[in-house]
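Only one protein chain is missing from this complex, and each of the others stays in its spot.
Up next, chain A:
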């Protein structure tokens, strides 16, 4: 097997506050291979963006990496600073955020932004860069790309703007793309276009993609594997079909079950009681235990379950089996 593009080991991010040290990312490990899309899901505040930002080196102080290692193409990047970090960002890692406007300079024409980015990261001439900028816009499906090079970001619709951001994220031919809720603000028809585009580029170029979203449907269609986060920790990590159709962690099971599609024809949706704990008041043991029907004394005591301490797939002392799921379907 070839080495993964991205390898995250035991990543821990901490934020010192007056009420003590918070840990929004706690011992997270995962790999992403070339041409693979890793979906990251979990409720708001689970630590999805924080994990992505840690990889790009974009944590807002006082949040900082306090443990673990991040390797990109075999090179350790979690300790890089300043110029070295900026070089990697953009050149080797492309970024796509929810709001396209945060990634675009409103005062620069789209063509200029693309050309600048290409020149900053690739050893090409000005005219080569311009040609590549045009090709990048065409590749993401912007009609009349030659004219659009001279447009400003505000002259594009939301969907077209997100395409420009994707062109910008990919123009330096990065090995890894981190897409944090890239379609959350978009309509379904545009979302379908953007997801199809991401999938195609990932496949054709062998780019590794970390796709953060809370839309289970998008995950099901786009991701190869899925990481489920809960309260800063990995709850489950497995191929997409297993996570969606045969979840082992009770949290994953609850998350999948609460989507309206999972309860079609039923009067009420399956719901997970309660809400995710705040980082300031994390329960002992498994952070999910107060909401979990399978919880036992073991779950309430430390040390809590981790992927490594359990079966490698679900951080749970009592993962669901096929029989458990079948029994539940029968009673529903």
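Observations on the structure shown:
Methods note: a residue touches a chain if its C-beta (ideal position, glycine included) is under 8 Å from a C-beta of that chain, and two chains touch if they have at least 3 such contacts; residues count from 1.
FYI, contacts and distances are computed from a predicted model.
Of "ABC transporter permease", "Oligopeptide transport ATP-binding protein OppF", "p-cresol methylhydroxylase" or "Phenylalanine--tRNA ligase beta subunit", only "Oligopeptide transport ATP-binding protein OppF" is the UniProt protein name of the chain excluded from the display.
Only one residue in the set A:174, A:232, A:254 or A:319 touches the chain that does not appear here, and it is A:254. From the options A:126, A:241, A:293 or A:321, the residue with contact to the unseen chain in the full assembly is A:241. Among A:70, A:272, A:292 or A:320, only A:272 touches the chain that is left out of the view.
The chain not shown here is touched by just one of A:99, A:215 or A:324, and that residue is A:215. Seen from chain A, the chain kept out of the figure touches residues 43-44, 157-160, 187-193, 195-196, 214-218, 220-221, 240-241, 244-245, 254-256, 258-264, 267-272, 275-276.
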